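Since the structure comes first, as structure tokens, the remarks are kept for the end.
Only a single protein chain was left out; the remaining protein chains are all shown in position.
Chain lettering (A, B and C) follows the sequence in which the chains are written, and residue indices restart at 1 in each chain.
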Amino acid sequence: MTLAQAAGGLLLPDHDAIGAWRRLRDRLAHADRAARAAALAALAGGIRRTAISTIHAAGLGHTGGDLSVTDILTTLYGAVLRIDPARPDWPERDRLILSKGHCSVALYTTLTTCGFFPADRLATFAAPMSPLNGHPSRRAVPGVETSSGPLGHGLPVGVGVAVGLRLRGSPARTVVVLGDGELQEGSNWEAAMTAAHRGLSSLTAVIDRNGLQQGARTGDTNDLEPLADKWRAFGWEVAEVDGHDHLALLDAVTAPHAGSRPRCVIARTVKGRGVSFMEDRVEWHHKVPDAEQTRMALEELR
Amino acid sequence: MTLAQAAGGLLLPDHDAIGAWRRLRDRLAHADRAARAAALAALAGGIRRTAISTIHAAGLGHTGGDLSVTDILTTLYGAVLRIDPARPDWPERDRLILSKGHCSVALYTTLTTCGFFPADRLATFAAPMSPLNGHPSRRAVPGVETSSGPLGHGLPVGVGVAVGLRLRGSPARTVVVLGDGELQEGSNWEAAMTAAHRGLSSLTAVIDRNGLQQGARTGDTNDLEPLADKWRAFGWEVAEVDGHDHLALLDAVTAPHAGSRPRCVIARTVKGRGVSFMEDRVEWHHKVPDAEQTRMALEELR
Amino acid sequence: MTVEETYDCRDAFAAELVRLARADDRIVAVCNDSVGSSKLAAFARKFPERLINVGIAEQDMVGIGAGLANAGLVPFVCGAATFLTARALEQIKADVAYSLANVKLCGMSPGLAYGALGPTHHSTEDLSWLRAIADLPVVVPADPAQTSAAVRWAAQTTGPAFLRIGRFPVPDVSPPGEPAFTYGRAARLRDGADATLVATGTMVSRALSAAALLAGHGVDARVVNVSTISPLDREEIVAAARQTGAVVTAEEAVPTGGLGAAVAEVVLETRPVPMRLLGPRTFAPTGETAFLLEHFGLTAGGIARATLDVLGLDAGGLGAGGLGAGGLGAGGAGGVGVDDG
Partner (left out) sequence: MTVEETYDCRDAFAAELVRLARADDRIVAVCNDSVGSSKLAAFARKFPERLINVGIAEQDMVGIGAGLANAGLVPFVCGAATFLTARALEQIKADVAYSLANVKLCGMSPGLAYGALGPTHHSTEDLSWLRAIADLPVVVPADPAQTSAAVRWAAQTTGPAFLRIGRFPVPDVSPPGEPAFTYGRAARLRDGADATLVATGTMVSRALSAAALLAGHGVDARVVNVSTISPLDREEIVAAARQTGAVVTAEEAVPTGGLGAAVAEVVLETRPVPMRLLGPRTFAPTGETAFLLEHFGLTAGGIARATLDVLGLDAGGLGAGGLGAGGLGAGGAGGVGVDDG
């Protein structure tokens, strides 16, 4: 139980990290595009490296999807979301829901860069009694808005948040990050229909469009194309961008609204992004790098 | 238990009715369009009258939806489906799945006109121990391919049938009849995606597009429009027709296939069709006509 | 037996929800095209903005409930019990219970209430399904007073809850002058020494009638109303086993995962005594609710017979008569008909 006790317990804010994150946000707000791009790239690189190390140490994780979603999370936490990591339950916060909950390591790592909890706690990921479960639990992890892991849950929850915030008169926004394979779940289309019907312009869905799911290409399993047409037919505004281009993501997510439609950002990504031998390889969905692979990956990500 | 015993028991084929139905099918096959239209209209009128009487007698039923789907069922059983009511489990039969199972009375009545079981058994509808439950049960009613009632179940089952028939090399076709409100269920969109991915051209979905659901208009509850765009974006071929025009339905359902897409026929209908005081009135979703209303309805349907 | 007035508990539910919503603007209602069957029409008129009817989409409905709670509201998520539970069970597990979201799930017209609409509409599995989910209180009020009190409790408590709101007409069973509902506590409605009838929901009044029948057979039966199925009031059950030596459970639900199973475990772990578990175990045949309750022995007579059986006594002379009343589909009557969830 020693490990258990070491691993368990509350996750508390890391005020040094919060300070650093606040300074970064301030800097980015006034930086030119090039500087902003460089800062976000640096942030994303750090998150990727930490994620790889964390997965290797735990012997568990979803390496490919973590690397493909990193730039999306980096952009959102680094430059978009109005949050206060010192007060994770601040009622006026923007909400980020990671529907593709299997990419918990990317989320946990990003949360530590904002200071929701100290980065050293990542070492307990998946360890006995750790609050850092294989999938994010709202019970244990500050910054996690809803427990995810079963696919197709995030968008309905996001719709509820957006409806609720509007009812309460809050201008806060709601962003749901989804996998592409995940869109095979019909629950997403229920929520998509509801969101459009209710004119939830404060709701944004970002699709991590890496073209792979657990066992194969999405196109070979149950093709999603024409994906943008689907969202449009369901009443959403659609933007398609390079999901590894932070500024393109930033522009797409923050572009002014033309009407009352919810927005879908289809972020074209590469699963395993940044590590040559992982890129676009289906087996890295949940493969864990060994020591040598970890070394090589960290090298490439430097 | 006397009533129970009277009501219960097996439903066996009605050979007289089967003979009459076969003759009708032969006649229609060689009739000109006008004669075909007249015969189908007469058939539909009889089904509507019987349905109204059955609902009144049982004190239970979904009058509005029964009347809106009648012409669809009439067209399919009267002129399209290759079935043998004497052998409801004939492996090579076409399959009709009524996904909007609350309209069981329209289905039961139609099945008796084909001779799956005698029309006098309709008097046991909803009575203790009757095989004719409020929603169609595959256990008890010949001609019912799957138990329905909970919405959003029929299309996935239809996809499975179509995949299975193709695997077995059977040319039989599969038709699923759905409500429009029912399309809010995400399970339909899962199945729609799968059907298109698998190129199930033998599968047809007919949507009873009456614009009403249980408690209000679909447009006011959770708008389905642009509905045809949704199906197209999900990879289906779409036809839109007047759902009370038998020949238009027939043409849409039997038109030759241009490719390998499954086909969606959006049948524009009027809920409560044929009875002026029921037409397009949401309360007739499950309202049961009293004696006077029944008399008036039968009058109008003469 | 005198003819008692009986009530559809959905009315008490609806009235209480409106009362609470007037005082607390965090309260919202969510439903699946079930404004009518969830009796939310008055709520919709008074608080049109606060009724979120998502249409026929139960997964979406429960997820939206969790989201509303996240945004600081207090959602009552209402739908026919079987669709709410069968169709959205993973959302209930992950988004509500495991996420400890402040969502009140309201399963309307449970058990066999949908009568001749058939097994696809019956919700007899829901208690087994929900009891298996951790951290999800499961509450089954037995009459209007309990229903109102349970709704108040749910609104005042932070965290998940499931309320099973009956449609089949029931008489008042709550003793006047006492709190009608205390979360986690069973109520002893009648004392007795020879056996205990443990009932929930619609079966409580029938258990009381059974006790009256049993008195005529010289059996002094205790009656306990379990309105919180999960977590169970272990003390009251232990006392029943110890003090009366025989237990019969009755519920409009599959007993081997519902109330019956909950009581059985406590009895076996503390004081094993003979039991009978009453409840439907098969898909129902066609018929209105009162008929189906008879069919499954869920009547005063059926409960009394099971009690005599567990005591090893002769049931001769105890007719099959139940408390049949209400139910759906009165032939030829005409009228508003039966909504279907």
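As a convention for this text, a contact is a pair of C-beta atoms (placed from the backbone, for glycine too) under 8 Å apart; a residue touches a chain by one contact, two chains touch by 3 or more.
Since this is a predicted model, take the numbers as computed values, not measurements.
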* **Contacting the left-out chain in the complete assembly, out of C:11, C:90, C:194 or C:220** => C:90
* Structure fact -> Of C:60, C:125, C:236 or C:252, the residue that touches the missing chain is C:125
* Among A:17, A:51, A:107 or A:151, which residue is in contact with the omitted chain in the full complex? -> A:151
* Hey, which of C:22, C:45, C:242 or C:281 is the one touching the hidden chain? -> C:281
* Out of C:73, C:151, C:187 or C:262, which touches the unshown chain? -> C:262
* Structure fact -> Where chain C meets the left-out chain, the residues are 82-83, 85-87, 89-90, 93-94, 97-98, 119-120, 124-125, 128-129, 131-135, 254-258, 260-262, 264-265, 267-269, 272-277, 281-283
* Asked: Residues of chain B in contact with the chain that isn't shown?
  -> 91, 95, 137-139, 145-150, 152-153, 155-165, 167-168, 170, 174, 186-187, 190-191, 193-194
* To do: State which residues belonging to chain A touch the missing partner chain.
  => 4, 7-8, 56-63, 101-102, 126-135, 137, 147-152, 181-182, 184-186, 213-216, 218, 221-222, 283, 285-291, 293-294
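Here, only the chains that are shown with their structure count from here on.
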* Chain-level touch network, classified as line, ring, star, complete or other -> complete
* Identify all positions of chain C at which a residue touches two or more other chains, and write them in rising order. => 54-55, 57, 59-60
* Got the chain B residues that touch at least 2 other chains? -> 184-186, 222
